[in-house]
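Input: a single structure, listed below in structure tokens.
For this view, one protein chain was removed and the others were kept in their places.
First chain written, first letter: the chains are A and B, and each begins at residue 1.
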Amino acid sequence: MSRDLAERHDGILRRDFLKVVGVTGAGATIAGCSTGDVERLLPYVVAPEEITPGVATWYTTVCRGCAAECGMWVRTREGRAVKIEGNPTHPVSQGGICSRGHATLQHLYNPDRFHGPMIREGDTFRQGTWDEAERLLAARLRRAASPTNTVDRGDVVVIAGHTGPTMSGLIDQFVAVLGATRVDYDAVTDAPMLEAARIAYGTATAPRYDIGAASLLVSFGYDFVDTGSSPVEHNKGLARMSGVNDESHAKGRFVFLGPRLSLTGQNADEWIPIRPGSEAAIALGIASAIATPEAAGPYANLLQAYSPAAAAEAAGVSEEAIVSLAERFRSEGPSLALGPGVGAHHRNATAANLAVMILNHVAGNVGRTVHYEAQSSAATSRMGDMASAIEAMSAGRIGVAIVHGTNPAYSLPAQTGFREAFERVPFKVSFASAMDETSAMADLILPDQHFLESWGDSMPRPGVLAIQQPVMSPVSTFDSKHSGDVMLAVMRLVAAAPPVAPAPAAPGAPAAAPAPARAAAPAAATFYEYLQSSHRAAYTDRTVDFDTAWRQALRMGYAQFASPAAASPALRAPDRALSFDVPTFDGSGDLTLLVHPSSRFGGGEFANSAWMQELPDPVAKIVWHSWLEINPATAAARGLVNGDIVTLASPHGSVEVPVWLYPGIREDAVALAMGTGHTSMGRYADRHGVNAVDLLPGTPEQPSGAMVTVATTVTLEPTGRAMRHATVDGANGDQHDRPIAPAVQLALLGETAEAAEEEHGELMELQAGGGFIPVPAEDGSPASFPLPGSRYGEYANAHEGPRWAMAIDLDKCTGCSACVTACQAENNVPWTGEDQVRMGRDMMWIRIERYYEHVDATQASDLDIRFLPMLCQHCNNAPCEPVCPVFATYHTPEGVNAQVYNRCVGTRYCANNCPYKVRVFNWYRYTDAIPEPLNWQWNPDVTVRDNGVMEKCSFCMQRIREAENRAALEDQRPVRDGEIVPACEQSCPAEAIVFGNIRDPNARVTQVVASERTYRVLDAIINTQPAVQYLRKVTFHEVAAAEH
Amino acid sequence: MATTEKEIVNRGALAHPDLTRLDDVNRDVLKMLTRPGKGWWMLFGAAAAGVGLFVTLWAYQMIRGIGVAGLTSPVGWGVYITTFVFWVGIAHSGTLISAVLFLFRAPWRQSIYRAAEAMTVFAVMTAGLFPLIHVGRVWHAYWLIPYPNSRFLWPNFKSPLVMDVFAITTYFTVSATFFYLGCIPDIAAARDRATGWRKHLYRIISLGWQGTDAQWHHFGNAYVFLAALATPLVLSVHSVVSWDFALGIVPGWHTTIFAPYFVAGAIFSGLAMVITLVVPMRKIFGLEAYLTTKHFDAMAKLMLLTSLIVFYAYLSEFFLAWYSGEEVERTAFWNRVFGNYWWATWTMLTCNGLVPIILWFKRVRHSIPALFIVTIFINIGMWFERYVIVVVSLSHEYEPFAWGVYRPSFVEIGILIGSFCWFGFWFLLFTRLLPPVAIQELKEVMPPPLRKKKSLEGAH
Partner (left out) sequence: MSTAVSSPGGQNSGVLASYEYLDSTVDAIEHLRKAGFKPQAYAPYPDHHIEHALGYGRSPVRVWTLCGGLTGAATGLAFPTWTSLDWPLVVGGKPIVSIPPYVIFTFELMVLFGALSTIIGIFVLSRLPAIKPAVLYDPEFTAGRYGVYVEADGARLDEARKILKAQEPIEMREGAKHA
């Protein structure tokens, strides 16, 4: 890039440093520029100005992990991206980042990325140069269009996945220049919701949910915590809405309707296990019960046909459930109903979404908790268009097929016949940066850059234009090129050629497919210029000049514009016939198959990340392989036990998969997650699990054109074989009546105050005995520690300096497991592989324990699910410490349970003696298995542990030290509260984790643990006095005494 | 003092019918040190091969990492620690027989204590290897020893494992010394009969012992003091080993009865192992005259007693777990009997509690084959007792989510077998290089040769 850029950046750097330290307290350098000019990463010949060895540089950018496009801060060290964090200032994601967001780092350093353009030669690929590859593509494009060509003449089709507005615009130009057809396709899409919005309100943008503003949240099978349209934002909303307020004791109620408890459903206060496909009936039934005739508008007659009774009948649930839910809609406003998501896309999904929108409308939620905005620039991807493309390809009318940012050969059901059709195309081009099923079939691969290496933008919501800036120079191992730059080059090459006669438009193509002669190649030389020019156009409303505005946008990560007025629109009559009934399902099996996107792999694009493969699934706690969720009663009836491998057969295909008994699913349904079972995606994805979509029909949902995930019945045939699950759950979710994840009933909150007082009394005794919890003296200042007469040993200066502690609010935690991956990324925690985990050798420093309790013990399906993030409790009386023969673990004066890796001999007594089992042991040198350049991601501030040593959570000691050193440098000021943010707290979308100095009476953590809900795991039994304190989950129902 | 001839005769508390002259003992005992037969060579070959396996597997584990063992979370200790405790237990009866029974003047110890002491020394040598095999980084294991390093970093003397290091080292040193001291006069005896390289060897290791009055005088006194020191040591060592567990908070470990319970168990298993070893030795070397049913009967009675103590300990553990009302404790012990490892627990209860009951019958105690079989059962049972304590307790602790199952790997099994070969290797060498039966102590209890068949006072 040009020199003046670098100069500008230098200026920004200093200014930003001052600003940002103040703003974030993370000491981050949010630099408004890329390191695009760094030739070599290490060692430096001439160090670029903005990189100081040993000091982290932070950049803002946009996550391209999914369509939510959250804001990111990326921490780089010596020119390498090492850690991703949520951007708290981002208007949509508002801080926090999900597991998949962290895992995009492993795509950046994916060892299976292409090392350059790949050109097919017979059955294999040959690595070529970029010039050669671009010329080849241009030549083939011209040839496909030339009238003289009689062999493989044909149209050009561009199959594009979700991408930013500017890139999408460029693709449109590319398509125009080539006179091609554009087909937008993504495996996971909210098309039915968009279509329903179009029908109901004439807008094709997804409704924006303000979950935090609701007090009654009803999800009709919309898994907004797992996947959905914006997981981080919605996760945060759920935590705000359903997390209890300790002063007012206000708590929102979350009701989940669906045949299966997804992670989202597990967070619900009430589960109504409805029959698959009956969402519309229920939504309309409730609407009919609460609607005034005028409110329903054009749908008043429709509502006449529905009633709670009919709804209950259709859903196979009790009428009371529906009636009381309707009653709540009337009384417990503001309410919010969420339409069926990808995990519930049956053949009437659009109708179901429409029904939910009607419910929201009649409940008066539009404009309060749900907002409809004007057309967004994000293209809607429709499998329907894909169907016609497939038809054209198999008919041989397509000469060149170009695939960008999507992997249809994997994510489309085999029934669609995509693979066969694609195979027939004479010249197939893929822009994938690493091998996938589609690229494996391609003739030419033009490896795109990772989004952390390249420019781009996103519009997560109308009025917000976020900039995706490169945070590091492209990984030198791979010769990749921005597909925008490639397209520009190819357009120039094609345009340079003599224009040819317009090709006949392919069916399904937009009207009047433009011929090359008519569309001219854009002027921009590089995509960066193209991006800037498009933003220059958008920034017209700015008072400052473009460069300043641009730099501000780069620094913040986004630019905000006046969002179009979102006046509550009126319902419009449907412009097409829709059926609101329970759809029919293919086949004659007695079990309905529920295929849902995985919260770890999405639609499969994250399968080649070892982090995601080894992250225990938030629901099943299984890693690396697939499993079939089946109700224990159903399994018992068929004589199946956990791990039995069955042949799962639908009319469209069959797979072999082990069953996992899950009380959170209807007895007449089984569930299988998408995203696994790849055949040629990479070393971590291939041959792990099965591909669920191969069981699905090829025909899309109408009218939205989305892939149907709940469409077929299945039969189970035991194979007689069995396997042990690679799971981290040792007790099948049973906490054996131990006070590990207790709960408290909302109604009792006030009344437990006295109990809390007693607790406080205990704490005082504890303190007298050397416990660390500061008991305010008469004057309110924290008492010195240890108190006189302390029975316990402490350091002479223990009462000086801070005492680090953590509080975790279990009423906020949604079990999303973002903290697990964050910790893995921050602390160089290795993965161990399926067999090791099956033995019990996972290395996670923090794990989300998931326990089942029952709302009503008499009903097996009536689940109250508890999540407990379990990490080193940094006990004051740590059982692990005295048993270590060599002081490899000991207590620091700051109250941290330290682990000295170099001193560890590996007797493993500490792990035996840890009641929380949070210590993990390096049985092998696991890091040896981590290939270049994946190890570039390692955090230079954290040791990589050796074979035969124990390790565990360190409270992110490196961050504590960094903050302390910075404070010391800034004339010995004390460390500010919130200045030290451990990786788990930083990435927690629910803001359930708080870390700080418990001895500071004004610290957030001190104030949080003052809650009457505070408890310490197992402390009552074994007096470990943990530094990590939990706040009980709050339930609406009565809680069994044994759980207290 | 006045000594009557009667006394002299009565000193022979043990009648050896075919022993008339003092040097008959030398004849019988020292003939064992002559050229070994085919049987010995076969056994020795097998043992040496086993040692080879032992070393190979250990090397493999050091190179690959401790992960080649089946150990996992939450079961961080498995076969290795089990076997460690097993061998330490075996080590006990040796010092018990030589020291404690010496102090109590038990008349039947003379002919077996040498073998028992040798067993002790070799068992500790074997046991001492297992903590090293067990740790993740054996090349740093020396950090457990307090030595002045550049940073003056010392071991943690609050850790039971450091206590263990001291207890085991002390026990090995003292029992080895005790063993060697007792050997010296007999080595001298061997020296005076031997020829060739053996003569040179024995001359050196007998330290020029001649059996002068002064030597015998100090020898006798020192022996008493060593016995007096060794006796509390026997009891302390296995107590300390038991605290390796009892000082942890693991349900099933954290109990006060562990020390006496472990000591009893150690003596129990130790005696069993002595019989297992001595029975074939007696046959091979024709020591029927020295090892009579009288000895076996006495040892069997002691085994019966310790078996009852151990079985009582089992029962009280279960009772207390129930009586405590502590859900965690209850689950832990319920899991012992009916959980994943029910088979181990039932093996332990059967072999250590039920099988020894037949020792109530004199006919069993007097039938050497029967005793041999019983002791085999006890050896197995006592190994499983430690397995149950170590593994089963760890598999079900406080945090249900973290419960797990441990399956030993082929490496662990191989090293377990190898450890028996390593032990046998040394014991077989011992039977050929040192007098396996205490010559001089046997002579002590024989009627001394007298010229005038009248009392010694006759001389003056």
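Going forward, a contact is a pair of C-beta atoms (placed from the backbone, for glycine too) under 8 Å apart; a residue touches a chain by one contact, two chains touch by 3 or more.
Fair warning: this is a prediction, and the values are worked out from it, not measured in the lab.
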_Identified contact with the non-displayed chain, of A:Ser394, A:Gln552, A:Asn877 or A:Thr927_ = A:Asn877
*asked:* For the chain left out of this view, which of B:His200, B:His217, B:Lys283 or B:Lys362 touches it?
replied: B:His217
*Which of these touches the unseen chain: B:Gly45, B:Gly208 or B:Gly286?*
B:Gly208
*Would you write out the residues of chain A that touch the absent chain, in ascending order?*
770, 792-795, 876-882, 884, 887, 889-891, 1025
*For chain B, which residues reach the chain that was dropped from this view?*
1, 3, 8, 21-23, 26, 146, 152-158, 163, 166-167, 169-170, 173-174, 177-178, 181, 184-185, 188-189, 191-193, 203, 207-222, 225-226, 229-230, 232-233, 236, 240, 243, 439-441, 443-444, 448-452, 456, 458-460
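Just so it is clear, only the chains that are shown with their structure count from here on.
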*Taking each chain's centre as the mean position of its Cα atoms, how many Å separate chain A from chain B?*
60
*asked:* Under the definition above, what is the set of chain A residues touching chain B in their complex?
replied: 728-731, 734-738, 740, 836, 839-842, 847, 849-851, 868, 870, 879, 882-887, 903-909, 911-913, 915-917, 919-925, 946-950, 1018, 1021-1022
_Contacting residues of chain B [partner chain A, same complex]_ = 64-67, 70-77, 131, 134-137, 140-141, 143-144, 153, 155-156, 158-162, 165, 247-250, 326-328, 331, 394, 397-405
